[in-house]
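Only a single protein chain was left out; the remaining protein chains are all shown in position.
For clarity, chains are labelled A and B in written order, and residue numbers in each chain start from 1.
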Amino acid sequence: MSASNVVAPSSTNQSGKPPVRAGIKKNRRQQSRWALYLIIPTLILLAVVIGYPVVTAIVMSFQKDAGLDPATGLFVQGGFAGFQNYAHWLFQQCMGTDGTTIACPPGNLGSTFWNAVFVTFFFTVTTVILETVLGLWFALIMNRAFRGRGFVRAAILVPWAIPTAVTAKLWFFIFSVAGIANAILGAHILWTSDEWASRFAVIIADTWKTTPFMALLILAGLQLIPEDVYEAAKMDGASTLQRFWRVTMPLLKPALMVAILFRVLDALRIYDLPAILTGGGGGTGHATTTLSILVIDQIRQGFNSAAALSTITFIIIFLVAFIFVRILGTNVVRTQEAQQKGAKE
Amino acid sequence: MTAVAGPAAATAEANALPRTQTKRKGSSRRRNAGVRTGVQAVVIVLWCLLPFYWMVVTSFRDVGYTFDTTPWFTHFTWDNYATAFSTNLGNHLGQALLNSLIIGVCVTVVSLVFGIFASYALARLDFRFKGIVLGIILAASMFPGVALITPLFQLFTSIGWMGTYQALIIPQISFALPLTVYTLSSFFREMPWDLEEAARIDGCTQAQAFRKIILPLAAPAVFTTAILAFISSWNEFLISSQLSSDATQPVTVAIASFTGSQPHQEPYTAVMAAGTIVTVPLIILVLIFQRRIVAGLTAGGVKG
Partner (left out) sequence: MKAARLSVVAGVALIGLALAGCTGGGSGGSSSGGDASQNLTGKGPITYVQGKDNSNVVRPLIAKWNAAHPDEKVTFKEQTDQADQQHDDLVQHFQAKDSNYDVVDVDVVWTGEFAAKGWLQPLTGDFKMDNSALLAPTVKSGTYNGTQYAAPQTSDGGILYYRKDLVPTPPKTWDDMLKDCDIAKANGIGCYAGQFAQYEGLTVNVAEAINTNGGTIVGDDGKTVTVDSKQANAGLSRLVDGFKNGQIPAEAITYQEEQGRQAFEAGKLLFMRNWPYVYNLAKTDGSSTVKDTFGIAPLPGVTADKPGVSSLGGHNAAISVYSKHKATAFAFLKFLQSEETQKFFVTQGSLAPVLSSLYDDADLNTQLPYLTTLKTSIENAVPRPVSPFYPAITKAVQDNSYAALKGDKTVDQALKDMASAIQTASQG
C-alpha cells in the first residue's frame, strides 16, 4: 500500500485530504530532480536565444558608439560610455559642438523617447482592452453549438492567419487617401498622416488582426468550465448575465489573466504593423512611433545606443509585468495541494 | 452522463423536468437564443472576413487597375497568382510555402514537447525556485525582438548555421515557449490530479498516468497552443528575413521580396494574391482541427 491517501475518483466537490507526507524530504528531492530534467531543455534554449543577446546588449549599452576620426574619415571604436547612452534616452542629452551636453534637438532620435513611451502605452492599453472584450465575445460564440460553427471558428482565425506583413500592406492600401476606407465612408481622412487618425488606423488594424489570438486562448479557458456548473446555476434561477459574471468569469480568470498578460507583453513590443502601415509617422511625425520602431531606427545609426534603448524597454516591460502579476494576481504557482484544499467551489 | 456542450445540454435537462409550461417556454427561448447566436455569429464573421474579402478582390484584379475601389470583382484575371508563383521573376513562393510548413511543424512539435515537460513540472511537482523559473520564462517574452537580430545573426554566422533551417527554427521555438508553458501550466493546475493518483494506484507509472489520463483531458489546451505556435511561426518575419537564405526563406520573406515590374512600383495585387495563397492552407488546417479546440469533457471519469 502506498503511503499516499486513497482518494476516490470524484468530481471536484470533495475536498480530499492531502497525502500523508511520511518521507516528505525525500519526496521533494526526488521531485526536484525530475523537475530539473523536465525544465532544463526550455531553460537552455531560452538562455541561448534570448539570454545571450540580452546580456550582450546590456554590456554593449555601456560602450560608446563609434566616432569618426577626422584625420582618416573612418570610424573608430568609441570606448567606454558609462551611463551616457542611458542619459541620451531618458534625459534627452546629446553631445554639443564642444563636448558640452545639450538637449537633443527635434530630428534627433533621442528627443522622441518619451513620445514613443506614450504611444506604446496608449496602443497597449487600447488594443488589449478592445481585443479582450471582442475576444471574449468571439470565444463565447465559438463555444456554442450551432450549425456552421466550424465555419465560424475558421472565419474567426482568418485575420490572424494572414502574415503580418501582408495584413499591414492590406490596411495601408485600405487606408490610403484614395483607398476603399475613404470611399465607403465618403470621407477624405488622411489616415496615415493625421495624428489621431493614424493612431486609430493602427489600432483598428491591430485589433482586427490579433483578436483571434485572445479569442482562442479564452476559448481554451472556457473548456475547463464543466457543464454541470452552468446547469446548477440555471437550476438556481440565475439569469444569463448572472451566470456570466458569477460563474463564467471567476472560473475563466486564470486563462484570461494569462492571455491578457501575454497580449500586454506583445503589445508593448509591437513593431511590424505600425512600421509598415504608417512608418511610425503621423501628427508631427511621431504619432505612431513605438519603442521597437525607435530601436530599429537607432540600430541604423549606432548599435550601442540602440542596445541601451532595448535595455530600457526591457526594464519598462518588466515593471509592467511585475505590477500586473502582483496586483491582478496571475496566480501562477498553485500546486495540487491548493487545488485539493478546495479552491474549486 | 457525459457532458455535451451548450444549449443542447440545457435542453436535455429542461426536457427531463416535469412537463409544465417549461417545455413550451423552453423551446421558444431556445429559438430566441438560437437566433441571437446566429445574428452575433453573422456579425462576427462579417467583421473578420470583410477585409479578407477585399484582399481577395484585389488579388484577382488586373494590375493596371490596382487602385480601383469598386467593392466587387472587376477586371478579373489570374495573372497575379501566376506572378506569385513565377520563379522567372525570382518569386519563390512554392518553395517558401514548403519551408514555412517545415519550420512551422518543427517549431510547433518541439515547443509542445518542451512546453509540456516544463508545465508538468511547474504544475505538478514540488520544488524550490518555482517562482524564479516562471519569472525567467516570462522574462524571455519581455525583450524587444527587434534587438535580438544582430546578436543572433553573429551567433549563427560564427557557428556556420546561416541560412539553415535550424537557424530559423531555434529562435522561433524560444518565442513560442513562454506562452506555451504558461498556458499549459495554467491548464495542468486545473486538472483533476486525483485521477492521476487513482491511475497510479492501479499500477501506472507517473508518466503513463500523465499520458493516458491528464493529457487527453488537456487536449483543448494542447491543440490551442499548437495552433498558436504554428501561426506565430507562420507569421514571423524579422528574424527570418535576416537568417534565411533563398533556399530556406519562409513565405513572409518571400512575399516581402515581391516587386512590381518597375523600381518604386508597389506590387499590391501580387502581394494580395500571395497573402490569399498563404492563408488558405491555414484555414483548411483549422477547419480540420477546429473540433479539437472545443472539448466535450468526455474521456470518462470526470463526471463520476
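Basically, a contact is a pair of C-beta atoms (placed from the backbone, for glycine too) under 8 Å apart; a residue touches a chain by one contact, two chains touch by 3 or more.
Nothing here was measured: the structure is a model prediction, and the numbers come from that model.
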With respect to the chain omitted from the figure, which of A:Asp65, A:Asp228 or A:Asp272 is a touching residue? A:Asp65
For the chain not shown, which residue from A:Leu36, A:Ala87, A:Ala233 or A:Val247 touches it across the whole complex? A:Leu36
Among A:Gly82, A:Gly96 or A:Pro250, which residue is in touch with the absent chain? A:Gly96
Touch residues of chain B, complete complex, unshown partner: 62, 64-68, 75, 88-90, 127-129, 149-151, 153-155, 157-158, 241-242, 246, 253, 256-266
Residues from chain A at the interface with the omitted partner, ascending: 32-33, 35-36, 40, 43-44, 47, 51-52, 55-56, 58-60, 63-68, 73-78, 94-97, 102, 104-109, 176-178, 188, 190-193, 279-281, 284-286, 297, 299-304, 307
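Just so we're on the same page, only the chains that are shown with their structure count from here on.
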Per the centroid of Cα atoms for each chain, what is the distance between chain A and chain B, given in Å? 16
Listed in rising order, chain A residues that touch chain B in their complex are 2, 4, 6-12, 16, 19, 27-28, 31-32, 34-36, 38-39, 41-43, 45-46, 48-54, 56-57, 137-138, 141-146, 148-167, 169-171, 173-174, 178-180, 183-184, 208, 212-213, 216-217, 219-220, 223-224, 226-228, 230-231, 234-235, 254-255, 258, 261-262, 265-266, 269, 271-272, 291-292, 295-296, 299, 303, 306-307, 310, 313-314, 317-318, 321, 332-336, 339-340
Name, in rising order, each residue of chain B that touches chain A in their complex. 3-10, 13, 34, 37-38, 40-41, 44-45, 47-49, 51-52, 54-55, 58, 67, 69, 71, 114-115, 117-118, 120-128, 130-131, 133-134, 136-148, 150-152, 155, 170-171, 173-174, 177-179, 181-183, 185-187, 189-190, 192-195, 197-198, 200-201, 220-221, 224-225, 227-228, 231, 234-235, 237-238, 251-252, 255-256, 268, 271-272, 274-275, 278-279, 282-283, 286-287, 290-291, 293-295, 297, 301-304
